[in-house]
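With one protein chain held back, the other chains of the complex are shown just where they sit.
Our next item is chain A:
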């Protein structure tokens, strides 16, 4: 029987440039079945998507995070909550994620939280769309930031650090205003990608108050071990903070001219396409 059937040739065309994956996490050199994805790559993608979907709904472990922040900053952070009562509400109502609930507002009105004279900076930690990112990267980033701030010649007075659940970037505007801060720096979990469920973003806003637009913020993105490392991120953050204070502005008119030593970030041989 078997001799009637000849084995078919392999239907998958492999890509000889697949070894370039040593230089990027991008899904290159996948090969093809016809022009389509080979089965193994199709299923690898489906698994990554399933894991990212699960990550969106993972809750922040507040106790552990707050202990970590206290160890680094020497002061227990204030625990706050947005007006979005749960994850499903948060996903569909960005307006609620931008505002504090009543209880949180009253805690910020307390004498130990709000200063009568302005402070230089309020640091706000928000779960955003990836509690995983906040859980893993907040401690290392804050440690790097504080050491950079200590090393700089400028003095920065800080409001108590706040940690906000079910929060969006703009929640920092309300907090910064309530604690009388000249600038607010929001650390927030970015939307999880397939290959990067742990990406932390930073948003700097000068003169925070409700109603600030995104054009009035500066952003540093992709802070995670496999992305922008915390040392470089904190260096840029301090640069932006100093420039914002000097020019009394943030956003599109405050350009990041930190002249990143980009070559230092390079991990590979460079543009091999042009030699």
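By definition in this document, a residue touches a chain if its C-beta (ideal position, glycine included) is under 8 Å from a C-beta of that chain, and two chains touch if they have at least 3 such contacts; residues count from 1.
We adopt the following convention: contacts and distances are computed from a predicted model.
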Missing subunit (named according to UniProt) among the choices "Ethanolamine ammonia-lyase large subunit", "Molybdenum transport system permease", "Thioredoxin domain-containing protein" or "Nitrite/sulfite reductase": "Ethanolamine ammonia-lyase large subunit"
Contacting the left-out chain in the complete assembly, out of A:70, A:102, A:214 or A:248: A:214
Missing-partner contacts on chain A, residue numbers: 13, 15-17, 19-30, 32, 34-37, 41, 45-46, 48-49, 52-53, 55-56, 91-95, 129, 190-196, 199, 211, 213-215, 219-222, 226-228, 251-253, 255-260, 262-263, 265-275
